[in-house]
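Since the structure comes first, as C-alpha cells, the remarks are kept for the end.
With one protein chain held back, the other chains of the complex are shown just where they sit.
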Amino acid sequence: MNHEAIKELLYKMADDQLILGHRNSEWTGFGPLLEEDIAFSSMAQDKIGHSLALYTILHELGEQDPDTIAFTRNADQFHNTVFTELPNAEYDFSLIRHFLYDTSEALRFEILSQSSFEPLAQLAIKVRGELRYHTMHANTWIKQLGSATEESISKLQKSLEYALPYALGLFEPSLYESKLINEKVFEGEKALEEKWKKKVEEVIAQTQLQLPNWKTLTPHYGGRIGKHSEHLQPLLDEMSEVLRIDPTAEW
Amino acid sequence: MYGGGNIFDEIKPDDVAGEDSIKLAEFEARIDRGEKIEPTDWMPKLYRKQLIRMIEQHAHSEIIGALPEGTWITRAPGFKRKMALMAKVQDEVGHGQLLYSAAETLGKSREQMIDDLINGKSKYSNVFNYPTFTWADCCFISWLVDAGAIVNQLANAKGSYGPYCRALERICAEESFHLKYGHHCVIYLASGTQKQRDMFQEAIYRWWPPMMHFFGPSDKISVHTEILMKWKVKMDTNDNMRNQFLDMYVPKIWELGFTIPDPKLKKNTATGRWEYTEPDWDEFKRVINGGGPCNKERLEVRRIAEERGRWVREALRAPKTEYITPLA
Partner (left out) sequence: MKSLDPRVNRLPLTGNTSPKVLLDQFGTFEVFVQAKAGKPFQHEGVVHAPNLEMSYLLAKETFTRRFTCVSIYVVDTRNVHVSVLTEDEDNAYNHVTEVASSGNKVSFEIFHLFKRGKQHQHAGTVEASNPNEALWLASKQLKTEKQVFNIWAIHTDDIRFTHQDDLDLWHTLPDKKFRDAAAYKGGDKLKSFLEELKK
C-alpha cells in the first residue's frame, strides 16, 4: 500500500478537522443562544477529537507525535483548505461553513468506511453517529434560518455565495488520486465532490436560498499544497502560544 | 462555579408578617420533614424572591465564569488540555442553562434574567471580574475556584428547593472532571520547569485575595440570614464554607511547595478553624458594585454576544410556540 498517498490523505483530513475545530471553538461562550452554544462546542470538540485520531494514525505510520504535528508546524506545512482557516465572522457564515464542511466530512467518512486501509475504515465506522448528529444539526439549522425572515435568508444567502468557492477547495485533487482509487483506499475527490453537490442541492432545495450554477464557480485551491491565506499563521501562533513558552516542557 | 453566600438583602421582620400562618406552618413542616419544595407548592414571597436572586446569581456566575477561562480556550497547550478546556468551558455554559431553568420555575423568564445581567441589575460572583493573565491563572480557576464552587454547591444541593437541587446534583457530577483536570494541570506546572512553577506561584499571588472573597463577607459583617437557613435556602455560613475550603485545599497547595500570600494563614489546632488576615471587604464591595478590573469587559462581551445573536433569535421566533414556565 502506498504510504505517501495515505499520509497525504490523512494529513489533509486531520488538518481540516483541527483548524475548523479550533475556529468553531472560538464560539464557546459567545453563541447566539445557550443551548446552541453547547451544541456547537460539542461538535468543535468532536472535530479536534477526529484530528487527534487521524494524527495518531499518522504517528503509527512513522510521523511525529500528534502534539508536535499539530502545535509546531508552520502554515506552509499545513494541508487544510483555506475554507477552514477563514475567520468565523458572524454566525451565518459559521453555520454555512459548518453545513458545507460537515456534509463533505460525513460523506468522506462514509466512503472511507469501505477503505482498504483498515485504520481509516475503523475510524470511519466509529464516528458515524457523531457525524450523523453534525449533519442533522447543520441541516436543521439551515432549513430553519434559510426559510425564516428576510434578514436571516439574506444573511445566509450572502454567506453561502461567499463560502462556496472556498468549499469547493475541499475537493482539490491530490497527486495521488489514481493510486488511492486503484488501491481502494478512497474513491477520490472527484467522486466525493459529486456526492457532496447532490447532498447540498437536496438541502438547499428545502429552503428559500438559491444555489448558484456550479459552472460559474471557481474553486479556491492551494490549501492542500500549503498555500494559505493570511489568516492561518496567526491562528497557529495563537494556538501554540503557551506551548512555545517551553516546547520541551510538559503542560 | 459560584461561591454564593454574598448578596442577600437585609431581611425585615414584616417580610414574613403578611403570610398566611397556616400555609406557612405547612410549608415549614414540609421542610422540617426533609421534603423538597416543588414549583407548584405554596411558598412565602420572601422564599421565592430570595431563591430567584440566589439561583439567578449562580446562573450568571456560570455564564460570566466561562469568560476568564475562555480567555485561554484557543491557546491551551496540547491536545489533552485543548479538548479538556473546551469541554470545561462548555460545561459552565451548560450549568448556566440548567440554573436559569431552575430559576424559571419560580416565575422569572431566562430572557428577563439575561436582560437584568446585561443591564447591570443582577450580580454574579466577583471572582470572575479578575483577569487571567497567563495559562497558570486559568489553571488556578480550574482547580481552586472550581473547588470552592463545589464546597458551596454540595452544601446547596441539600437545600429545600427541588429544581435547584436537581440542577446542582447534575452540576456537581459534571464538575468532578473539572476539579481533577484543574489539579492535573497544576501538578504539571508544579513539577515542571522553573518557569512553569513561577507561573503558578504568580497566579496564586494574584488570585488568593479574590479566592478569599469568594465565599462572601465574614459572618461578623453579613446580613442576618437565620430565616433563610431555617428554610434551607442558605445552607451554611460564609465563614464555615471558607473554612471548609481552606481545610481541604491549603494543605494541597503547600504540599506542592507554593507560598500563599498571607503570613497569618494557619490552622488553629485547638479550635480546628483556620486563621487568616481579614480579607479586604471594601475591595470586595467595590468589585461587586462594578469597580473590578474586568466588570466592564465581562458585561460588554455578554452584551455583544446577545446583540450578535439577536437576528438568529428573531428569525426563529415562531408564532406557534409560546414561552411557558418549566414544570420542574
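Per-chain numbering from 1; labels A and B assigned in written order.
Operating definition for what follows: a contact is a pair of C-beta atoms (placed from the backbone, for glycine too) under 8 Å apart; a residue touches a chain by one contact, two chains touch by 3 or more.
If you're wondering where the values come from, they're calculated on a predicted model, not measured in any experiment.
**Q** Among B:Lys80, B:Arg273 or B:Arg286, choose the residue that contacts the chain missing from this document, as touch is defined above.
**A** Of all options in B:Lys80, B:Arg273 or B:Arg286, contact with the hidden chain holds for B:Lys80.
**Q** Can you say which of B:Ile63, B:Val127, B:Leu144 or B:Ala167 touches the chain missing from this structure?
**A** Per the contact definition at the top, the residue touching the missing chain is B:Ala167.
**Q** Have a look at B:Pro44, B:Gly70, B:Gly148 or B:Gly292 and name the one touching the chain we're not showing.
**A** Of the candidates B:Pro44, B:Gly70, B:Gly148 or B:Gly292, B:Gly70 is in touch with the missing chain.
**Q** Of the residues A:Val127, A:Leu168 or A:Leu209, which one touches the chain left out of the display?
**A** Looking across A:Val127, A:Leu168 or A:Leu209, the contact with the absent chain belongs to A:Val127.
**Q** Touching the absent chain: which residues on subunit A qualify?
**A** These residues touch the chain not displayed: 26, 30, 33, 35-36, 38-39, 41-42, 45, 49, 87-88, 90, 126-130, 132-133, 136-137, 140, 144, 238.
**Q** Would you write out the residues of subunit B that touch the absent chain, in ascending order?
**A** Residue positions of subunit B that touch the missing chain: 30, 33, 35-38, 40-41, 67, 70-71, 73-75, 80, 83-84, 87, 90-91, 94, 97-98, 101, 104, 109-112, 114-115, 118-119, 131-133, 162, 165-167, 170, 173-174, 176-177, 179-181, 183-184, 187-188, 190-191, 255-257, 297, 300-301, 303-304, 306-308, 310, 313-314, 316-318, 320-328.
Methods note: only the chains that are shown with their structure count from here on.
**Q** In the complex, go through subunit B and note every residue touching subunit A.
**A** 63, 66-67, 70, 72-79, 81-83, 86-87, 89-90, 92-94, 96-97, 100, 110, 135, 185, 188-189, 192-193, 195-196, 301, 304-305, 308-316
**Q** Within the complex, which stretch of subunit A touches subunit B?
**A** For this pair, the touching residues of subunit A are 22, 25-26, 28-38, 41-42, 44-45, 48-49, 52, 66-67, 70-71, 90-91, 144-145, 148-149, 151-152, 155, 238-243, 245-246, 249-251.
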